[in-house]
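Sharing a structure below in C-alpha coordinates format, with a few things to ask.
Every protein chain except one is present and positioned as in the full complex.
Coming up: chain A.
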Amino acid sequence: MRTLIRMELLKLRKRRMTWIMLGMLVGLRLAGTAFSVFWSSQAGVEPEIRERILASATLPNTIPDALNFIAGLGAFLLAILTAASMGSEYSWGTLRAIIGSGVPRSRFLAAKLIALSTAAVAYTVVPLVIVVGAAVPMAWLLDRPIMASGIDGPWVGDVLLMMARTVLPLLAQVAMAFAITVVTRSQAAGVGVALAATFVEPLAALVLDMLGGALAAIADYLLLVNAQALMQYNGFGTVQVPQGTLSQTHAVLVILDWMALYVTTALLVFRRRDIEVRSAA
(Lines give C-alpha, C1' and ligand atoms only; values in the text may rest on other atoms or scores of the structure.)
Protein backbone atom coordinates (compact mmCIF):
# COMPACT_ATOMS: atom_id res chain seq x y z
CA MET A 1 0.00 0.00 0.00
CA ARG A 2 2.85 2.40 0.82
CA THR A 3 4.37 1.98 -2.63
CA LEU A 4 0.98 2.67 -4.21
CA ILE A 5 0.64 5.88 -2.20
CA ARG A 6 4.17 6.84 -3.26
CA MET A 7 3.15 6.13 -6.86
CA GLU A 8 0.11 8.40 -6.60
CA LEU A 9 2.09 11.15 -4.87
CA LEU A 10 4.73 10.97 -7.61
CA LYS A 11 2.04 11.40 -10.25
CA LEU A 12 0.53 14.39 -8.41
CA ARG A 13 3.87 15.98 -7.60
CA LYS A 14 5.12 15.81 -11.17
CA ARG A 15 1.88 17.15 -12.63
CA ARG A 16 2.10 20.81 -13.55
CA MET A 17 -1.60 21.30 -12.85
CA THR A 18 -1.03 20.58 -9.14
CA TRP A 19 1.44 23.44 -8.85
CA ILE A 20 -0.45 25.85 -11.10
CA MET A 21 -3.56 25.50 -8.95
CA LEU A 22 -1.61 25.88 -5.75
CA GLY A 23 0.01 28.98 -7.24
CA MET A 24 -3.43 30.33 -8.16
CA LEU A 25 -4.68 29.80 -4.64
CA VAL A 26 -1.74 31.62 -3.11
CA GLY A 27 -1.48 34.30 -5.79
CA LEU A 28 -5.16 35.21 -5.81
CA ARG A 29 -5.26 35.49 -2.03
CA LEU A 30 -2.16 37.71 -1.94
CA ALA A 31 -3.34 39.78 -4.89
CA GLY A 32 -6.80 40.15 -3.34
CA THR A 33 -5.31 41.29 -0.04
CA ALA A 34 -2.96 43.76 -1.75
CA PHE A 35 -5.83 45.17 -3.81
CA SER A 36 -8.10 45.50 -0.75
CA VAL A 37 -5.37 47.31 1.20
CA PHE A 38 -4.70 49.63 -1.72
CA TRP A 39 -8.43 50.31 -2.17
CA SER A 40 -8.87 50.97 1.56
CA SER A 41 -6.20 53.66 1.41
CA GLN A 42 -8.27 55.65 -1.07
CA ALA A 43 -10.18 58.68 0.13
CA GLY A 44 -13.82 58.12 0.91
CA VAL A 45 -13.51 54.64 2.39
CA GLU A 46 -15.24 54.49 5.72
CA PRO A 47 -12.81 54.05 8.65
CA GLU A 48 -14.72 51.00 9.92
CA ILE A 49 -14.38 49.22 6.56
CA ARG A 50 -10.74 50.29 6.28
CA GLU A 51 -10.02 48.86 9.71
CA ARG A 52 -11.68 45.57 8.84
CA ILE A 53 -9.60 45.28 5.63
CA LEU A 54 -6.35 46.10 7.38
CA ALA A 55 -7.12 43.63 10.15
CA SER A 56 -7.80 40.96 7.54
CA ALA A 57 -4.43 41.64 5.91
CA THR A 58 -2.49 41.25 9.15
CA LEU A 59 -2.24 38.78 11.99
CA PRO A 60 -4.19 37.26 13.59
CA ASN A 61 -7.34 37.90 11.52
CA THR A 62 -5.62 37.02 8.27
CA ILE A 63 -5.65 33.36 9.38
CA PRO A 64 -9.44 32.72 9.52
CA ASP A 65 -9.97 34.98 6.52
CA ALA A 66 -7.35 33.12 4.47
CA LEU A 67 -8.88 29.78 5.52
CA ASN A 68 -12.32 30.94 4.40
CA PHE A 69 -10.81 31.90 1.06
CA ILE A 70 -9.09 28.50 0.80
CA ALA A 71 -12.34 26.69 1.67
CA GLY A 72 -14.09 28.50 -1.19
CA LEU A 73 -11.60 28.59 -4.08
CA GLY A 74 -9.65 25.57 -2.83
CA ALA A 75 -12.78 23.42 -3.07
CA PHE A 76 -13.18 24.37 -6.76
CA LEU A 77 -9.55 23.76 -7.56
CA LEU A 78 -9.40 20.45 -5.69
CA ALA A 79 -12.52 19.24 -7.51
CA ILE A 80 -10.75 19.98 -10.80
CA LEU A 81 -7.52 18.32 -9.65
CA THR A 82 -9.36 15.24 -8.38
CA ALA A 83 -11.42 14.82 -11.53
CA ALA A 84 -8.32 15.33 -13.67
CA SER A 85 -6.30 12.86 -11.62
CA MET A 86 -8.88 10.08 -11.87
CA GLY A 87 -10.41 11.00 -15.23
CA SER A 88 -7.09 11.02 -17.04
CA GLU A 89 -6.43 7.46 -15.85
CA TYR A 90 -9.39 6.49 -18.00
CA SER A 91 -8.68 8.78 -20.95
CA TRP A 92 -4.96 7.99 -21.15
CA GLY A 93 -5.58 4.27 -20.69
CA THR A 94 -3.11 4.16 -17.81
CA LEU A 95 -5.74 2.54 -15.60
CA ARG A 96 -5.56 -0.70 -17.57
CA ALA A 97 -1.76 -0.69 -17.30
CA ILE A 98 -1.89 -0.26 -13.51
CA ILE A 99 -4.81 -2.58 -12.77
CA GLY A 100 -3.54 -5.07 -15.36
CA SER A 101 -0.31 -5.31 -13.38
CA GLY A 102 -2.22 -6.96 -10.55
CA VAL A 103 -2.86 -3.97 -8.29
CA PRO A 104 -6.08 -4.64 -6.32
CA ARG A 105 -8.72 -2.16 -7.35
CA SER A 106 -9.68 -1.17 -3.81
CA ARG A 107 -6.05 -0.47 -2.92
CA PHE A 108 -5.57 1.59 -6.05
CA LEU A 109 -8.59 3.72 -5.16
CA ALA A 110 -7.49 4.06 -1.54
CA ALA A 111 -3.98 5.14 -2.56
CA LYS A 112 -5.35 7.72 -4.97
CA LEU A 113 -7.74 9.10 -2.34
CA ILE A 114 -4.97 9.31 0.23
CA ALA A 115 -2.72 11.17 -2.24
CA LEU A 116 -5.52 13.59 -3.12
CA SER A 117 -6.30 14.09 0.57
CA THR A 118 -2.63 14.93 1.05
CA ALA A 119 -3.03 17.51 -1.71
CA ALA A 120 -6.08 18.92 0.11
CA VAL A 121 -4.00 19.33 3.29
CA ALA A 122 -1.17 20.89 1.28
CA TYR A 123 -3.65 23.26 -0.40
CA THR A 124 -4.61 24.43 3.10
CA VAL A 125 -1.23 24.53 4.82
CA VAL A 126 0.99 25.98 2.06
CA PRO A 127 -1.18 29.04 1.24
CA LEU A 128 -1.77 29.64 4.94
CA VAL A 129 1.95 29.64 5.72
CA ILE A 130 2.63 32.00 2.81
CA VAL A 131 -0.23 34.32 3.77
CA VAL A 132 0.95 34.40 7.40
CA GLY A 133 4.49 35.09 6.15
CA ALA A 134 3.21 37.92 3.96
CA ALA A 135 1.27 39.40 6.88
CA VAL A 136 4.53 40.33 8.64
CA PRO A 137 5.87 42.77 6.01
CA MET A 138 2.30 43.92 5.46
CA ALA A 139 2.04 44.92 9.14
CA TRP A 140 5.36 46.74 8.84
CA LEU A 141 4.16 48.57 5.71
CA LEU A 142 0.86 49.52 7.35
CA ASP A 143 2.59 50.53 10.54
CA ARG A 144 0.58 48.08 12.61
CA PRO A 145 1.74 45.60 15.26
CA ILE A 146 2.77 42.23 13.81
CA MET A 147 0.58 40.44 16.34
CA ALA A 148 -2.04 42.07 18.50
CA SER A 149 -1.59 39.35 21.10
CA GLY A 150 1.07 36.77 21.94
CA ILE A 151 1.21 33.20 20.60
CA ASP A 152 0.27 30.69 23.29
CA GLY A 153 -1.13 27.18 23.54
CA PRO A 154 -4.83 28.07 23.10
CA TRP A 155 -3.93 30.29 20.13
CA VAL A 156 -2.09 27.44 18.38
CA GLY A 157 -4.99 25.12 19.26
CA ASP A 158 -7.42 27.55 17.63
CA VAL A 159 -5.31 27.68 14.48
CA LEU A 160 -5.16 23.89 14.28
CA LEU A 161 -8.90 23.63 14.81
CA MET A 162 -9.53 26.22 12.10
CA MET A 163 -7.33 24.25 9.72
CA ALA A 164 -9.20 21.05 10.52
CA ARG A 165 -12.53 22.82 9.89
CA THR A 166 -11.21 23.91 6.51
CA VAL A 167 -9.68 20.60 5.46
CA LEU A 168 -12.74 18.47 6.25
CA PRO A 169 -15.06 20.12 3.69
CA LEU A 170 -12.20 20.09 1.17
CA LEU A 171 -11.89 16.33 1.67
CA ALA A 172 -15.62 15.98 1.13
CA GLN A 173 -15.29 17.91 -2.12
CA VAL A 174 -12.45 15.59 -3.17
CA ALA A 175 -14.61 12.54 -2.35
CA MET A 176 -17.53 13.95 -4.35
CA ALA A 177 -15.48 14.77 -7.47
CA PHE A 178 -13.76 11.40 -7.15
CA ALA A 179 -17.00 9.41 -6.96
CA ILE A 180 -18.57 11.29 -9.88
CA THR A 181 -15.48 10.73 -12.03
CA VAL A 182 -15.36 7.02 -11.19
CA VAL A 183 -19.07 6.54 -11.88
CA THR A 184 -19.08 8.54 -15.13
CA ARG A 185 -15.50 7.65 -16.15
CA SER A 186 -15.26 11.25 -17.34
CA GLN A 187 -13.01 14.04 -16.18
CA ALA A 188 -15.40 16.66 -17.57
CA ALA A 189 -18.35 15.15 -15.73
CA GLY A 190 -16.34 14.99 -12.52
CA VAL A 191 -15.45 18.66 -12.70
CA GLY A 192 -18.81 19.77 -14.08
CA VAL A 193 -21.03 17.99 -11.57
CA ALA A 194 -18.81 18.87 -8.60
CA LEU A 195 -18.78 22.55 -9.56
CA ALA A 196 -22.48 22.61 -10.45
CA ALA A 197 -23.23 21.16 -7.02
CA THR A 198 -21.57 24.13 -5.36
CA PHE A 199 -24.04 26.44 -7.13
CA VAL A 200 -27.11 24.23 -7.08
CA GLU A 201 -26.88 23.14 -3.45
CA PRO A 202 -27.20 26.61 -1.86
CA LEU A 203 -30.15 27.31 -4.17
CA ALA A 204 -31.75 24.01 -3.21
CA ALA A 205 -31.17 24.80 0.46
CA LEU A 206 -32.82 28.20 0.00
CA VAL A 207 -35.85 26.71 -1.77
CA LEU A 208 -36.22 23.98 0.87
CA ASP A 209 -35.99 26.58 3.60
CA MET A 210 -38.69 28.66 1.94
CA LEU A 211 -40.96 25.63 1.61
CA GLY A 212 -40.60 25.10 5.37
CA GLY A 213 -41.78 22.16 7.47
CA ALA A 214 -40.12 18.79 7.02
CA LEU A 215 -38.58 19.90 3.71
CA ALA A 216 -36.68 22.69 5.46
CA ALA A 217 -35.06 20.08 7.68
CA ILE A 218 -33.59 18.36 4.60
CA ALA A 219 -31.37 21.40 4.04
CA ASP A 220 -29.67 20.67 7.34
CA TYR A 221 -28.27 17.50 5.81
CA LEU A 222 -26.82 18.97 2.60
CA LEU A 223 -23.06 18.87 2.26
CA LEU A 224 -22.29 22.50 1.51
CA VAL A 225 -24.76 23.83 4.08
CA ASN A 226 -22.83 21.91 6.72
CA ALA A 227 -19.46 22.90 5.28
CA GLN A 228 -20.47 26.56 5.48
CA ALA A 229 -21.82 26.08 9.00
CA LEU A 230 -18.51 24.57 10.11
CA MET A 231 -16.54 27.48 8.68
CA GLN A 232 -18.65 29.88 10.78
CA TYR A 233 -16.85 28.58 13.85
CA ASN A 234 -13.43 29.67 12.56
CA GLY A 235 -11.90 32.35 14.78
CA PHE A 236 -9.91 32.89 17.95
CA GLY A 237 -11.33 32.33 21.42
CA THR A 238 -15.09 32.10 21.78
CA VAL A 239 -16.61 32.71 18.37
CA GLN A 240 -20.11 34.15 18.16
CA VAL A 241 -21.95 32.37 15.35
CA PRO A 242 -25.24 33.64 13.89
CA GLN A 243 -28.34 32.26 15.52
CA GLY A 244 -29.61 29.06 13.89
CA THR A 245 -26.15 27.95 12.73
CA LEU A 246 -25.89 24.17 12.80
CA SER A 247 -23.73 22.75 15.59
CA GLN A 248 -20.16 21.72 14.87
CA THR A 249 -20.87 18.12 15.83
CA HIS A 250 -23.84 17.97 13.47
CA ALA A 251 -21.84 19.52 10.64
CA VAL A 252 -18.86 17.20 11.10
CA LEU A 253 -21.06 14.09 11.25
CA VAL A 254 -23.04 15.06 8.15
CA ILE A 255 -19.85 15.84 6.20
CA LEU A 256 -18.33 12.52 7.26
CA ASP A 257 -21.52 10.72 6.18
CA TRP A 258 -21.38 12.32 2.74
CA MET A 259 -17.72 11.39 2.42
CA ALA A 260 -18.48 7.79 3.39
CA LEU A 261 -21.29 7.68 0.85
CA TYR A 262 -19.11 9.02 -1.96
CA VAL A 263 -16.15 6.79 -1.19
CA THR A 264 -18.33 3.68 -0.83
CA THR A 265 -20.11 4.42 -4.11
CA ALA A 266 -16.79 4.90 -5.92
CA LEU A 267 -15.42 1.69 -4.46
CA LEU A 268 -18.47 -0.43 -5.25
CA VAL A 269 -18.71 0.82 -8.82
CA PHE A 270 -14.97 0.56 -9.47
CA ARG A 271 -14.69 -2.96 -8.09
CA ARG A 272 -17.60 -4.32 -10.07
CA ARG A 273 -17.14 -2.68 -13.42
CA ASP A 274 -14.98 -3.94 -16.27
CA ILE A 275 -12.14 -1.68 -17.27
CA GLU A 276 -12.68 -0.59 -20.80
CA VAL A 277 -10.22 -1.80 -23.37
CA ARG A 278 -10.79 0.04 -26.62
CA SER A 279 -11.13 -2.93 -28.93
CA ALA A 280 -12.83 -5.13 -26.34
CA ALA A 281 -16.34 -5.62 -27.61
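In this section, contacts are C-beta pairs under 8 Å (C-beta built on N, C-alpha and C of every residue); 3 or more make two chains touch, one makes a residue touch a chain; residues count from 1.
Keep in mind that, in the parts below, contacts and distances are computed from a predicted model.
For the chain that does not appear here, its UniProt entry gives the protein name "ABC transporter ATP-binding protein", which is one of "Membrane protein", "Spore coat protein JB", "Carbamoyl transferase" or "ABC transporter ATP-binding protein". Considering the whole complex, the residue from A:Gln42, A:Ser101 or A:Thr238 that touches the absent chain is A:Ser101.
Only one residue from A:Leu28, A:Leu161 or A:Ile275 touches the chain missing from this view: A:Ile275. Touch with the hidden chain on the side of chain A covers residues 3-4, 6-7, 10-11, 14-16, 88, 92-94, 96-104, 274-275, 277-281.
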